[in-house]
Every structure is written in structure tokens, then in C-alpha cells.
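In this view, the complex is presented without one of its protein chains, the others remaining in place.
Presenting subunit A:
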């Protein structure tokens, strides 16, 4: 579906990308069903707390350096701001900047506003944000409450904008609207594409937009790109409004994550003529090779990329061999967002490990360029079919499954997940930095991280001996996907085979 910048509101992933949060089967089946267009979301008779898209939208936009955010809702909807600030402090630290706090104001919606409407408090919030921060733009993030009571956000924003003379941009991200929290990234990018990015006055073919989060990999990428004659422009976090307005000047856009960058990348391509590189993620060797090769193809630097990769291969070969030897046959369960999950599955299999289960917190049946996600189709090329499920951090499914398949290690991303494997005595790694396992050296680094986690597991073992899980014995005896209401659910026998006790 093409990205429509005439709308003020982004189309949520369920509708745009046929995204789902409930599925159980195998990677080949998942890809097949999404390609044939018959993939359906399965609901659950029991569910646990997940996340909402406002978190992604707000968190992402809050680290634009000269913008402010007005979060229109009860104060709890700004509960994640302390987390956004912690991330922001870290990002400023690694750039050696003076540290300041994130600029987010919450409209503190009370009972009165719920009854009589919140337009007035929103207006006040916007004016307050302008007065306090003198920002170059203000983003207004919505909440369940503002969405349900039907505040006329757009007209309030227009009025405020006329008064203060800077862009005031709505970011529609009510928690209840989408079950896919990554819809919040799209909402954030939609706001940027519609109101901040301007058509290019001049083109800069050497410039490459790199969409990422905190951006710890900047130095390395700058060095690699430099060898190719390219200049990276990192963002959106830690960019300023002026820089973002000129993202249209670049020769290409590439992302560290397919889930994150797709909307912005394709939006820039479709509306501003900047090609988007739809490669694998640069985690692990084959991912990195593909990422850089496709970039090279897009900007006409094939030869330079080829040379660089050939050199890296030789340098890294001995250490990679050693890693593969040590990790061969180790059983791993992966639990991450869809792009990271499917990329890490590939990468860990490349290291010789056996991925016994892959959880992705949601799954996009297609991406904004139209095709099935490349990280997923790539996995279908392997002989081995990998059991996977789609489960928005449904802890009961994860724990039940882990208790049955008992992997050597759990590798996750997103807070509040790896800890549960640890409580079961299973060593766990949380991939919080998006540049973990990036490129050749990152891959080797990460391999050693796995080896270290396997070498001393005393914390997990000690915890597991003393800590009780909150699940009943009854539940742990059930099929992990008992509550998944999936029509073509794998038969119990097939399922047993996949989650067989090892």
C-alpha cells in the first residue's frame, strides 16, 4: 500500500501491513500464508500486559534535539517519559554532549476534562511547551482517553500553531487503536514526513540516511561508509528539526531494523525520491553482507563494497571458526520484535546454533514496499523449518514453552523478558543495543557474549532454585498455545513434536 501523506493519521499496521500478534506454526508456513494473503490473526482467551504504540511514538520523537512533545492524556500515559529520559541521557553521554532532560509535557487530563473535553488543556499544554522550551516544532501525542472522548485535536493544534508560528504536529497513537506497538513508529514517522521533511533543494548523492535508535554504532559506520565514499546521517533520534527537514536530500535511506525504518524509508522513497534499501538487518555476517551489498547496489558502490567485505572476511575467518566450533549445536530460543527475531534466528543458525523456537512479538505479513519481509523469506530458504510463534510478549506462552524445550540459552530484546528465562535457570542475553552483533567485529563480540553467558550461569541457577514462578502446575502442563484461538492451529500431535521435551 502506498504511503499517503495527505492523511493526518497513519494507517495502523493491522490494516496496512496485515500485521498480527497471534500465530503458532513454522517459519515456512508463516511466510507461505503471508504470501498467499491468508494469514489471520489469532486472538487469545488469556492475555498479559503488552505495550502501546504511544510508547514507541513518544519515545522515538522525544530525542529530537530541538523539538518538544505534548502528551495529551492522563498523567499515567506519560509514565514512560522517565524511561525515554534515561535513554536520552545515555544518547547524550555517548555523544559527549551536555546532558539535559527530555522535553515532554503531559496535559494531566482529569475527570473534568474527560467530561467537558480536553481541547482547552491541550491548547494550554502546547503554549506551555512553547514558552518553556522554545522548540522548533511540537509533536502532540494522543492517548486512549483523548481518543475516546473525541477531542478535536486537529483544530486545537491548528489554532495553537497559528498563534506560535512553529509546526505543531499531531501524532495519533491512542493505545487501543492498534495492538501492534510498532504502529507508534509509523505514527512518529508520519508526523515527520507530513510536516517536517521538505522537498530537496539540492541532492547530496553521497549522503545516506541511517534510521536507528541510540546510535552507538556511529563511529564504525562512519568509517565503513567513508571507505565507500559515503557519508552517513544518523537519526531520527539526536537529529534536529532542520536536519530532518533535509532528509530528502540523501542518496539513499537504510535502517538498522525493518520494523522500525520501513515507513520512513518507503515514505521518503515514494514521496521524495530517496531510494530505500530493503536488505536484511546487518546482524551476523550474512545480514551485514546483504545490508552493505544492497546499499552498494543502490548508490552505485558495488565494487567498493565487494572489496571491503572480502577484506573483512579474511580478517574475521579464524575467530569465526573458533566461535562456530564452540557454539555448535547449542539450543537457543529467540524472543524479539519481528525483524530482530527473524534476523537473529538466521544469524544464530549461521553460528552453528540450533534455534529451537522463535518468538516474534508481532509479525508484518508484508512491508511497505509491498513484499514479505526479507528476513522472513530468507529463513524459508534453509532446509530446516523452524518452529515459530507470534506472541506480543505473552509471558505465559514464553515460560510454558521454555519449560518444555529447555534451551541452552534464551536471547531476547525488550525489557522484562530475559529475566523470566533467568528465573528458570536458563542463561539469557538481552540485546538492548541495536548495534549488538553488527558487522564482522560485532558478530564475533556477540558470539563471545554467548559463550560467556554459557560459561558461568550461577546467577540463573541460584535464582531458579529459590524463586517460584507465578504459574500453576496446571498451566505448565498445557500446550503453550492453549489460549491461542487459531483456526488452522497445528494439531496437538504436531505441536507436541515441535515442543517435545528435550
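The rule is short, and it goes like this: a contact is a pair of C-beta atoms (placed from the backbone, for glycine too) under 8 Å apart; a residue touches a chain by one contact, two chains touch by 3 or more; residues count from 1.
By our rule, contacts and distances are computed from a predicted model.
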What is the missing chain called in its UniProt entry, if the choices are "Aldehyde dehydrogenase (NAD+)", "Ascorbate-specific PTS system EIIC component", "Hydrogenase" or "Sodium:solute symporter family protein"?
-> "Hydrogenase"
Across A:67, A:109 or A:365, the one contacting the chain not displayed is A:109
Hidden-chain contact residue, picked from the options A:156, A:266 or A:393 | A:393
Option touching the unshown chain, where A:23, A:60, A:181 or A:410 are the choices | A:181
Of A:229, A:300, A:370 or A:416, the residue in touch with the unshown chain = A:416
Selected from A:27, A:52, A:252 or A:460 as touching the chain missing from the view | A:52
Those residues of subunit A that touch the unshown chain are 45-55, 70, 73-83, 85-86, 89, 99-101, 103-111, 113-114, 121, 124-125, 128-129, 132, 143-145, 148-149, 174-177, 179, 181, 392-396, 415-417, 419-420, 468-472, 474-475, 483
